[in-house]
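Not every chain of the complex is shown here; the ones you see sit where they belong.
Chain IDs A, B and C follow the sequence of writing; residue 1 opens each chain.
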């Protein structure tokens, strides 16, 4: 494909094998300066593996990488470790978050490249420059804040700021928008466009095809580790890309009819979160209803869900009440789980997964307690449950004994959701349920959630993707700075209406 | 116990007709210390002695009672012909001592186990040795505050040694059954024994103990260190604080620094046992048993190797002799002299 | 099982060396005594592994062994209690110690290392103070109770080797703990808690309760082990009885495939880990190595063993990768 832009990085015949799977085979890609290259594919297609190879984190089993030198001539290189990649002008934002929680934001941004004078850290310069990069990504926090105290979206922004601060020739972003809300995601796309204008090569992975449509100059499609297509701007539309990804056309899912007539299952009264004491939150969820929580980053959705589940204790003596079927939910999370409350956490690596354990253990954990007689585990039952959940969640590869760590990001998310869908909870709380999940699987998860609601459960989910909120929710609660800014019925909701409330506007839209 | 003794004697009698060609005997200490290294030199020297000529294994249990038990069991399994052991807690070690007596020949050294089926005891009476040390102190220091330092008090020999020292110092009539509580302050005959401090063999702690006690009692007149390193450290602290002559020391055992200090004249003297003799005699006696000879065991079963007091006048000669013995022992190789 | 393969390999190697070079190693009586020692240490190691599974550590095992081992003869001989009173009391004290550890760790969120280090000092100090530093023993009596640890059962047809009674609790506990971890909900929860406490909490696991429970079990087993030890040895000194046993117990657990980061355990591995240490010590005596060298030899053999295990594992993993791709 001829192009006037210079090739910065050339990938030829690259493949990567792991014990039991071939993650990537025979990939040819050119990364060009002044161009945004999108890589798309289903979960487990090999996108992250490719990006990790480009940035020296993973070494290819075969194939060849060539990097342009100062004169623009391509030279074969071996990128053995991040240092080599950095030297070659390549920076990567990982799909899974990787910040040392004991460092402050400035320290994290400059980790590995600290400015120093005579071997001593130049803390002032670090703070000053960090502030600049934070402003660039639109994050208004003090560079001295400890990373451990930041919510996940802000961490994601810190990581992006970190990558930007490298001022690399080639910037690689693995699902950078997956935990951002629309506003931050927009801003990121703007930054990408701006970098492109300055001749930087940007490579990114996203499951949001609309983002891809908006910004990508070229799209590379992967399926099962193979490249199934490479399309230039103008030569692709959504349907083509989807077909190349999945191998068939995807059915469009319609919003379902709301069922707001039945009895109230979940009732939240005057809930005060641990970190915000001022604005009590109250709402109700009926049996069979799916309520979506919308809002900007830091609006307090996560806090509400965690308070309902008893993870964080509601602040103060009068922290409000949560009623399930008319009786109050009290005590720690395990007592609430006993009563049928389930929560899919926002940060799956930290709060959702047992990374070193096999898929089977991760998926059967919640089920054990419900199914076991005399606290004994029914081994055969467990195996068949795991088998059926893997099929229902379309987990790939479908190997119950594989360690979750070695699954692709989207498949990890499916494992967490599968854990709870296996037990038919009375209340299902989902925090960013489809983060990193591909289009096809997302539809599947939505279908499963609906099925659960149809059986009479109450579902509350928080999502930063307005598209998802609009598609899945029967009713939408919009939060702003810890308080409920307004409520919208699904049929009267629109992206504009939600954003209006989420940014602090009143209901009169 | 009596029938086990009889059984052993019967076996020895049987050896008279068919003596063991080259017996293999073992010497087991109650811990790890220089004292035992010297004893080992004696045991190994005996093994190589032309008139004795046998295989010798020496074991130093480093981990207290349970370690000693394990080593004895393992030695018995190895098929050793006779064992000389310094039991750590004989009243409670009957099982393993019986086992040794049953499968092998049992004698004790350094610390006796009169109720156990041992054929004889080689060593001295720790009460008597303590008494010597106490008298040495009484001669050199006419009253005042006294502190006692000792590694630990659980073992029988330590208790007896301490009691001997107290009785000797206070000029009481000797009575080995007496027992003064370690936690009580004793004021008697012009002396005040301010206490007994233990350290479980941690030397840094032992040193800290001495320093702290000297701070608590700036007018301390006399100390005694009843284990070898207690005395060595006492010398060290006295030197570091420049208290030579101000605080007297009645020492125990033959630490190099202690002997040097005696020669210099600021330590009253030291009571030394003869560990070399313990080792040598143990092997000699066990070897004789294996040839069917029980003649060197006296009627009371005690082969006494008495302690000696070393003072300024005989320190030099003693030291030379000791060095020569250790050297001879070392030349025999590290462990099993075969 | 797979995790235990390494230590089984190491054990086998040492066993073969011992059989060839150790005098009388393969005699019934030696194997009998080895079984006894391995059983006793296994009991402690099993307890340690329960705590290690949660990602914690218990440094007080040796001191709990000391306290319970000292209390048993002290109550029987000095205080003239009956065995029927003493055994439950000692076990209750041990369990209570574990409960305190567990509550301090889960409720006050103190570091397990610190809490149990204080315990290490405290219980030994308590034992020394209780007895006035006097060694405690049965003074030749109480054959009845002591037979709990001293009885030996003949196997028809086999001479010399009889099964020591301590094997029974060791095996029963091992089987129980093995089943507990792999086949009960609580065991699974414990493993999950050790792997990722926060994820376990989000999944509805009563993590604090389970962690507390594991400390209780560990101290209880240490107390029980201490009692068996003293029945076996007959007497002990408060100042050194049980010293370093926590290290032996933890070492056995870690050798047996428990990761100190938590979430992993192999009961068979732990048994072999405990046995390996004992066979090694026995071998050193029987081969006739100097006891001065004992420590050095154990250290070297273990290090070489685990390093070899790791290298073999790596090599085979790499082969698997090269073969690759079954999908």
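Of note:
Definition applied: a contact is a pair of C-beta atoms (placed from the backbone, for glycine too) under 8 Å apart; a residue touches a chain by one contact, two chains touch by 3 or more.
What you see is a predicted model, and the numbers here were worked out from it, not measured in a lab.
Summed over the full structure file, the protein chains occur with the copy numbers A x1, B x1, C x2.
Note that in this section only the chains that are shown with their structure count from here on.
The chains that touch both chain A and chain C are none; no such chain exists.
Relative to the centroid of all protein Cα atoms, the closest per-chain Cα centroid is that of C.
Spacing of chain A relative to chain C, judged by their CA centroids, is 44 angstrom. Work out the mean CA point of chain A and of chain B, and you get 74 Å between them. Look at where the CA atoms of chain B average out and do the same for chain C: the two points lie 35 Å apart. Residue ranges on chain C touching chain A, taken from their complex, read 182-186, 188, 191-192, 195-196, 198-208, 263-264, 317, 320-322, 324-327. Against chain C, the residues of chain B that register as touching in their complex are 57, 59-66, 69-71, 73-75, 77-79, 88-89, 91-96, 152-155, 182-183, 198, 200, 334-336. Chain contact summary for the complex, chain A toward chain C: residues 17-22, 61, 309, 311, 332-334, 336-338, 342-343, 345, 350-357, 361, 365-366, 368-369, 372, 375-377, 379, 397, 419.
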